[in-house]
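With one protein chain held back, the other chains of the complex are shown just where they sit.
Let's look at chain A:
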Amino acid sequence: MKLSRNTLFFFLGSAIFYALVKIMQFNGILTPYWQLVLDQALIIVIGALGLSIIYGFTGQFSLGHAAFYGIGAYTAGALDKVYGNGNMLFFFLSLLIGALVAGLVAFIIGLPILRLRSDYLGIATLGFGIIVRVGMENGNKLFPVLGGATGMSGTPQLAQFDLIFILALIIILLVRNFIFSTYGRACISIREDEIAADVMGIDTTRYKILAFVLGCALAGLAGGIYAHRYPFLHPASFDFLKSFDFLLIVVLGGLGSMTGTIITAIGWVFLLEVLRVVLGQDFIDWRGVIYALILVVSIIVRPQGLFSGKEFRLLVPEQLKMATGKERTYAGSGN
C-alpha cells in the first residue's frame, strides 16, 4: 500500500498530538478532569463529523442530530450493561450495534422525511428528536434497564483516551475518504443544486439517504463511546439543545470543511470548561450569558464560518491538489 504524502503528514501530526497528550499526562498537567474534557471533545468530533456529512457536505438541514447520538448511547450502553461484564470484544460489538441501530433508524425516518426541504426538513428532524426524547423518558416501561426519566447508569467504563483517540482518527480518515470519493462528490453536488445534480444523472434520493444514514451512524458511534466514558446517561443530555450544539459546531467551523468541524468541536467543548474555570464560583451564573454572547458575536464576525469550504492540506488526499495559482477550495462555500 502506498500512502500519499498528505496522509503521511496526517499520521505524523496525529502522532505528535498523541505524544503531547501523553507528555502532559505524565507531567500531571492533564488532570483527570481535563482528560475527561479532552475525551468528550474527541467524542463530539466524531458526532459533529456526522452532521458535517449531512449538512455541511450534502446540505440536508438536520436539527435532530442529538437524537441519533442518544440512540447510539442508550443502545450501546444498555447492551454492554446487561451482557458485557467488561469484555473488550463485547464493548466493540456494542459500539458497532449502537452505530448500526442509529443508522437503521436514520434510514427508516430518512426515507420519508428527506423529501422535505430546508426549514421544513429541519423542523421535522427537530420533531423527531423530541419524539426520541419522550421515548427515552418512557423507555423503562418496556425495558426497565433503560432507567427512563431518572437516567441510566452502570455501563462498564471501558473507553479510555487511547482508544477514543484511535477511533477518532479512523473516523476522520473514513470521512475524508468518503468526501473525496465519487459518493462525496455526488453529495456535494446535491448541496450545491439538487435539480442540477439530478439532471447530471445523480440519484439524489439515494445519496441524500446514504449521507443521512452515514452521518447518523457516526452520531450513534459517538453516543456509544460517550456511554462508555460517562457513567450516567440522561435523556436531557440528548435533547434538541444538544442538537443545536452539533449544528453550531458545524456552522461555526464553516460548512463543507472537516478541518473547521474538528477544530471547532474541540474548541467549543474546551471553551465551555475554560469559562467554568475562569469565572469561578462567584460568576458561574454568567457562563451561559457569555457562551451566548460569544456565539452571536462570532457568527456576526464570520457568517461563513472559520474554514468555509477550505481544508488543511493534511486532510486532503494527494491527487486532488490543483495547479499552481488556482484557489484551493475543494468543496465550495455552500450556503
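Some observations on this one:
As a working rule, a residue touches a chain if its C-beta (ideal position, glycine included) is under 8 Å from a C-beta of that chain, and two chains touch if they have at least 3 such contacts; residues count from 1.
Here is the rule we go by: contacts and distances are computed from a predicted model.
Between the names "Putative murein hydrolase (TIGR00659 family)", "Amino acid/amide ABC transporter membrane protein 1, HAAT family", "ATP synthase subunit a" or "RNA polymerase sigma-70 factor (ECF subfamily)", the one given in UniProt for the chain missing from this structure view is "Amino acid/amide ABC transporter membrane protein 1, HAAT family". Only one residue in the set A:L116, A:V145, A:L173 or A:L314 touches the chain that does not appear here, and it is A:L116.
The chain not shown here is touched by just one of A:I29, A:V134 or A:I166, and that residue is A:V134.
When the whole complex is considered, the residue among A:L79, A:V251, A:I266 or A:L306 that touches the unshown chain is A:V251.
Considering the complete assembly, chain A touches the hidden chain via residues 61, 112-113, 115-120, 122-124, 126-128, 130-131, 134-135, 137-138, 195-196, 199, 240, 244, 247-248, 251-252, 255, 285-289, 291-293, 295-296, 299-300, 303-304, 334-335.
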